[in-house]
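Following this message is one structure expressed as structure tokens.
For this depiction, one protein chain was excluded, whereas all remaining protein chains were kept in their positions.
Here the chain labels run A, B and C in written order, and each chain numbers its own residues starting at 1.
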């Protein structure tokens, strides 16, 4: 049994705590939240203990590993502290909103051999993963074009958006990682354009965008397109298409059931999409915990590691620069 | 050029005349209808001549073959007359509503070597045909169960229904032929049940059904199910499913275009079905003419012949008897 | 917390025990199996206690309710014993293979007011249930025809088949219940036909069928068709179609993910179906437990009760008689 503590009991921390408790080879070692009642709530339903502080948690020999699900601006500090305490880490994305801070973090943990896994959960989605597996099995030949569609069901609250670091660092970051995962090759140039169509006044006030399109290319000429919107009225739109020299693989949207309704006006209508990320990526979140447990058990490097977190943030920086300057940005410019 | 005359200029005769005129290796030799203005209408748009009588048509050496699309009760007489005149025939289904008359017809044309093709147009539908081809290619192994769904978009006029011979002889007859086509084996028993759900009063007055389910079995134990309704509000529902020892092939419904609409309430909604048979089976009607032309050119027996017309009617008789007596009827009982 | 004991630790009992343990308002009160190591295995992974006997379990005041997942021939006895001990029951189907025994059981528990729920899990499937809800919401008008397809991925072991009571009582029984659920009206006549196509020699030796088609009708003329096969090479084929006066609702098959593969030979190919019932009906099994817990909490009658178990078995008897005699059987004949 790998005993995992969860730091941060917001929506995603609560979900992770429950998943850890339900995992056959993991146990929930305890929870911590800066807001004590949040941690107590999780403790009540899972029976897990509540840590009084991060320090107490990290000092506990009954804690084999730590999952960091706290506010973004604490991720890098906690990650460093966990590794210093000898605890493997599964850290929610992003490592930090500041690339400079992320680079410092990379410096400080240099030489670390403990498993560090980044929370790019979509890599574990059965559909998206099936696209990757089809590529690896040669079923679509060489990848030429990748299209990633990712739209949220609705605009997040202003407070969330204000602290998010902007759409590229907060939302597109998942798609940057997905592009790297599906392309199987590093990205060299980024072009991005952003619009304010969902909440124009709020976006203008924040200096942010709610609708973006990003084009990524690799040294060999592979192309990826990311389309994001902060609001799709039909639900959480999550699709990945890979086009290659020998075929195409598409991970389609998912629905809560497969009932199709036909009437006089329209036929074969499906249910709304699974909504929101906790439901849509339920199997992926399970598989993410499983991969972390397996990495710890085997001592092997997690499939998605610290460097993946760095690369995704680098692409976000490049996208922001591109959207600002209206030109393709070389990734090397922002490294 | 095979010069084909069309007898009968109702809805289906008009369509056939146009298809013949457009066929690259056929010409419309002329048209005839007992109601002269109907024939004149076709002549006007196609430039074809109008025959003053059937006799004139059959005596014309410029007529290589005849398509019979007149009222059902004239089919057998005309078919016999055409063959007597040395003209190959493409005859709309059914040969006659009376099995006795059909048997007499069979007697009279015994020894005929001219091509006689029956108008079971659905055999030429690209989707249904692809099911048959998949079976012949071994792609689903041995056929075990066949499901045929066939629903009209709306109840036909009372006058049509009154002359139709009842749902089994008029509507299910296409599905009986389809079952034989897909099963690839003769049917030995028939069970049928009929209900009056669409137009109960009219159906009761006619002694007919508007909603029927028929189960067919073969000597080797293969099973087929036919589901018919006289009214599907969503259009002309035409599907064929073949389940076998190594897989399954389904010919799905068709729509005028492939646009899918997603909104807040439903997702991926398709357009209504193609409606009605002239649109839905457009390619099939073309292919039917092509098969007839090819049979005449090559002197070979048409793929769907007189005997297929007999068998379908036999199954209709058996179904009617089954529905009346509430038991499985051996096909041999009605032969 | 409703504390539920599980009797029988075979494949389905093990699953139920895990689901109960994971339910937020239920607890696994303990497990029992005639083969002690089976119960110990469940105890090990769930931490639940092991009862030494059924008697010990039923006498335990810490047991609020019982789930019966033992061999079929013990269901009726255990059901009676549980109710006598004042424990609500969730009993796997069928109540018994003998209709006479089921009737005796009905007599003995007459007057019982404790919740008795039958394990017709498919009623809780989100897709099938969405069909039922669409009907109740009037979205397809009056139901006219129902088509239920249910095919197992592979032939069960001979020992299982020998004890199964035959395909109608073992496999079709689920579909009989589904037909009643979707039709929303009692069935009055049954026609069934059975073939031996999957394992002809074994089936002949057992006097059983592996491929059956059943037609059910109600007093008002609604029709339902059930198609079963003991082996579909492409997986567990589970579909329900309801056709009505105002539209159609279809619960389609489900797959582990929504990736579609396109190559030079075929396009849009999906993954194999979810396989087998534990995966396919995972949400349904969860919802079944939830409905049982809710019924106990609220003291209300379960949605699917003892009488539903009786009716499904009655239909199985009628189907067997019909297949033997080749005629439509009135349900009243076998009551």
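Methods note: a residue touches a chain if its C-beta (ideal position, glycine included) is under 8 Å from a C-beta of that chain, and two chains touch if they have at least 3 such contacts.
Since the model is a prediction, treat every value here as computed from it, not as a measurement.
K.L.:
From the list C:19, C:164, C:262 or C:311, pick the residue that touches the absent chain.
P.N.:
C:262
K.L.:
Which of these, A:31, A:248 or A:313, touches the one chain of the complex that we don't see?
P.N.:
Counting the whole complex, the residue in contact with the absent chain is A:248.
K.L.:
For the chain left out of this view, which of A:16, A:169, A:222 or A:280 touches it?
P.N.:
Hidden-chain contact among the options goes to A:222.
K.L.:
Which chain A residues touch the hidden chain?
P.N.:
The list for chain A reads 141-142, 144-145, 147, 149, 151, 189, 191, 193, 195-198, 211-213, 215, 217, 220-223, 225, 227, 229, 231-234, 237, 243, 245-248, 326-328.
K.L.:
Just checking the interface: what residues of chain C touch the absent partner chain?
P.N.:
Considering the whole complex, chain C reaches the absent chain at 233-235, 253, 255, 261-273.
K.L.:
Considering the whole complex, not just the chains shown, which residues of chain B touch the missing one?
P.N.:
On the chain B side, contact with the omitted chain comes from 22, 24, 45, 125-127, 129-131, 134, 139-140, 246-254, 256-264, 271.
As a convention for this text, only the chains that are shown with their structure count from here on.
K.L.:
When the mean CA coordinate of each chain is compared with the mean CA coordinate of the whole protein, which chain is closest?
P.N.:
C
K.L.:
Which chain's C-alpha centroid is most distant from that of chain A?
P.N.:
Chain centre farthest from chain A's centre: B.
K.L.:
For the sequence-identical pair chain A and chain C, determine the rotation angle of the Cα superposition and round it to the nearest 5 degrees.
P.N.:
My answer is 180 degrees for the C-alpha fit.
K.L.:
When the C-alpha atoms of chain A and chain C are each averaged to a single point, how far apart are the two points in Å?
P.N.:
Result: the chain centres lie 40 Å from each other.
K.L.:
Which chain B residues reach two or more other chains?
P.N.:
Correct list: 233-234.
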